[in-house]
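Report on one structure; see the data block that follows.
Complex shown without one protein chain; remaining protein chains in place.
In order of appearance the chains are A, B and C, and numbering begins at 1 in each one.
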Amino acid sequence: MRIEVLYFAWLRERIGVPRERVETEAGTVRDLVAELRAREERYDAAFSDVSAVRVALDQELSDFDAALGDAREVAFFPPMTGG
Amino acid sequence: MRIEVLYFAWLRERIGVPRERVETEAGTVRDLVAELRAREERYDAAFSDVSAVRVALDQELSDFDAALGDAREVAFFPPMTGG
Amino acid sequence: MPVVVQEDPFDPGAELSRLVAGRRDMGAMVTFTGLVRDTGAGDLRHMEIEHYPGMTVRAIEGMVAHATERWTLGAAHVVHRYGRMAVGEAIMMVATAAPHRGDAFAAAEFLMDYLKSRAPFWKKEVTDRGEDWVTARAEDEAALGRWS
Partner (left out) sequence: MPVVVQEDPFDPGAELSRLVAGRRDMGAMVTFTGLVRDTGAGDLRHMEIEHYPGMTVRAIEGMVAHATERWTLGAAHVVHRYGRMAVGEAIMMVATAAPHRGDAFAAAEFLMDYLKSRAPFWKKEVTDRGEDWVTARAEDEAALGRWS
């Protein structure tokens, strides 16, 4: 399965790219994070504390236990600071 | 004692004047109201339900049991509807 | 001027722009604008507001002083009109500025609650059916309870 992965704010800065296409067989968001962390140190560092990371699936807020299903876009970012 | 008495909104309309000078020996606001009601029917009607009347002494909100003291101005009006 | 009581119309947008201009220290601004609303029957000709000239400004200044003691504010302004006004015209406005939004909101709501029931204004609606003094609402009086 091919999925678009987006990173925002300090996650984008630590990983070094704003978005990338990822080939994965992960069943859940948590599985996808584990695959990414296994790839390279910069991913491992960025996701070292997932309590500080939020996730959206196809532009809807979701959580780490959610199934990827046929989502086309996953976004990772810190807690939002709008307003 | 001579005191300036002001009326606002429907109290002004029922009594027919916005203000008048009153000669009184009343000790409290309530006594003053009793004197006014004894004067003429229009006062009696206006003050028939004092739960619908508010009072200010020298431009500070007060109540019917307050002593007139050396107040120079007493105002009677319905509950306020500002904002 | 933090408290203005006037007969002339005013522009709420211009008031907000003035409050915003040149601030470096305030993160939050809240405004409340009260407008003349038509009656349910849609026949309001105009509204008339009577006030107590000797008391009005001082009473509102007391409310503003109270708000300024209770919350951390950079500004608290009140404009309130009296006299005759047409449907859709602004009757009054409260504007607060604060470092944080909680203070700006709370102070604006506090000022509105007190203006409703403790500032010496009386509204009259003039409709095709005649003239009616607006009756004070029990909810407005009750709303004051949340600040004590």
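The definition used in the following text is that a contact is a pair of C-beta atoms (placed from the backbone, for glycine too) under 8 Å apart; a residue touches a chain by one contact, two chains touch by 3 or more.
Given the structure is predicted, the values throughout are model-derived calculations rather than measurements.
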Missing chain: touched chains present in the view: A, C
Residue of C:Val5, C:Ala90, C:Ala119 or C:Ala136 touching the missing chain in the full complex: C:Ala90
Absent-chain interface as seen on chain C, which is shown: 11-18, 20, 22-38, 87-88, 90, 99, 101, 104-105, 108-109, 112
Touch list for chain A against the chain that is not drawn: 6, 8-10, 12, 56, 59-61, 73, 75, 77-83
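Quick note on the criterion: only the chains that are shown with their structure count from here on.
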Geometric centre distance via CA averages, chain C-chain A, whole Å: 48
Distance between the centres, which are taken as Cα means, of chain B and chain A, whole angstrom: 72
